[in-house]
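Of the protein chains in this complex, all but one are displayed in their positions.
And now, chain A:
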Amino acid sequence: MAPSQSLQVHLSPAELSYLRSTLSQTPPIRLDHSKGPRDFRSMRAEYDVLPTANGSARIALEDGLEALVGVKAEVEKSQCHSPLGRRESPPTISPGDVSMLDGDDEDDAGAGGQNAWVELSIEVPGFRDDDPLPVFLGSMLHETLVADGQLTHSLYINRRFHWKLYIDILLLSPPLSYPLALLSMTTHLALLTTRLPALKSEKDEDPLFDDDWAAAIPLYPNCKQSGSNVVNKPPVIVVAMAVGENIVFDPCKEELAVADTVLALACTASPSSSTGARIVGMRTIDPPSHLTPPGIPNSMNSATGGTAPTSSTSALTQRELLANSGVWIPPRGGMKRTLLAQVSKMVSEKGGIGEEVINALEGIEVG
């Protein structure tokens, strides 16, 4: 999908060509030259900003991009298997209503959640909610959240009821640059602080909850406090782009305009160890660089003594030949396997980008 116009940058072919050549140097020089290829834009984050939501977070990036996420949970009746529901039909005197007393060991363990239990809505200023950008962002975020089944699993209450999670994502600023990573991080932080009322009822009864909010249970229990080894964290998406052989993380808007390829990597804390990250999803994103106007080399410009190509196909061929001449041509896309492996490694390795991002978000204490 091509990011729509507002994401386009208005740079001349010469500027684009300059940008690209600096980024493809070793080491690459980024637009903000103080940052290395692995550096993220600095941000301000706070959580619990919405008092009535179950969890919420706000992150503002240094370039003015700002997002707010609220998470609300509602109890919902499960549709598929309700053992009591079936019994309702004949209103006879069936003295033993025993299903509640039955052991539900196996059933419960296997009870997974459904993806529909998480509903996500995105509001981007200047876009209708059926515009491609919000729809694409929404489905990317949703598929990431439900990818490992952990989130929906923790929404299970009993065989008849489950929590339904409504995640409302609000981009407070205009989409100055591609907001996917920001939205994902804000969602991550909001989910991390989401708490669900503590359940008091047992088994398959109609759920009854503790009215004390302080007793509410975090959706993602803090592993350090609970002491369990199983690390369970909401997934987060990092965006990486490739320029030539170089890989740059968290590209800004202008950098995206010269990207060869853009990758969105969804990662989550690795389940076994507390180091490294596990990649749960990966997608390529059509970079805006494809839509940039190509530069016209002298050889193709009749004004400078060249000959204008007679047809568009011959123009393409001629440009191919001039690929490394320094005249801007939009990248064709595609990514080498080795590059892909390299990105994955950088994200998932011990002390890699994924772990760094997740730890950083967990480390946020005061807003």
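By our rule, a contact is a pair of C-beta atoms (placed from the backbone, for glycine too) under 8 Å apart; a residue touches a chain by one contact, two chains touch by 3 or more; residues count from 1.
Here is the rule we use: contacts and distances are computed from a predicted model.
Between the listed names "Elongator complex protein 5", "RNB-domain-containing protein", "Ribosomal RNA-processing protein 42" or "AP-1 complex subunit gamma", the UniProt record for the complex's undisplayed chain reads "RNB-domain-containing protein". For the options A:Asp129, A:Asp210 or A:Glu320, the residue in contact with the chain missing from this view is A:Asp210. In the complete complex, the hidden chain is touched by one of A:Ser21, A:Ser201 or A:Ser325, namely A:Ser201.
Listed by residue number, the positions of chain A touching the unshown chain are 42, 44, 46, 48-54, 58, 60, 62, 68, 73-75, 77, 84, 87-88, 91, 93-97, 100, 197, 200-202, 204-214, 216, 367.
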